[in-house]
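Please see the structure below; I have some questions.
Removed: one protein chain of the complex. Kept in place: all other protein chains.
This part shows chain A:
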Amino acid sequence: MNLLIVDSMTWTITVLGWFIVFVALVFLIGVFLTVPKILTWGTRRALRKKNRMAKKEVVIDDELVITGETNAAIAMALHLYFNEQHDEESNVITIKEVKKRYSPWSSKVYSFNNVNFPR
């Protein structure tokens, strides 16, 4: 297999094709590195508008981002809360009367011979 026998068009497609794939994904990387910054900027602006912070106070980016650990802790707390809700019972103990359905299988009536004595 001699790669030199391949025509120039094939080489062009190979090099250019791979290059375009790279460019497309690098472009996406650029966009997705920028998007969080824009979102953070938006959040800051919204916070300022709501006067939740002093105008001169500096907000560190980390404060606006909830980390995975924090999310996990919140999720765990919620999970425990909703699971334990089940344990809050009314504390009223009711003894249910056991109702048995009639069953003739051991009835005395059927275990005696109903013999008519002559009068």
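As a convention for this text, contacts are C-beta pairs under 8 Å (C-beta built on N, C-alpha and C of every residue); 3 or more make two chains touch, one makes a residue touch a chain; residues count from 1.
Note that contacts and distances are computed from a predicted model.
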Listed names "[Citrate [pro-3S]-lyase] ligase", "Sodium ion-translocating decarboxylase subunit beta", "Branched-chain amino acid transport system ATP-binding protein" or "ABC transporter permease", with the criterion being the UniProt name of the chain not displayed:
"Sodium ion-translocating decarboxylase subunit beta"
Touch rule applied to chain A and the missing chain gives residues 1-3, 5-7, 9-11, 13-15, 17-18, 20-29, 31-33, 35-36, 39, 65-71
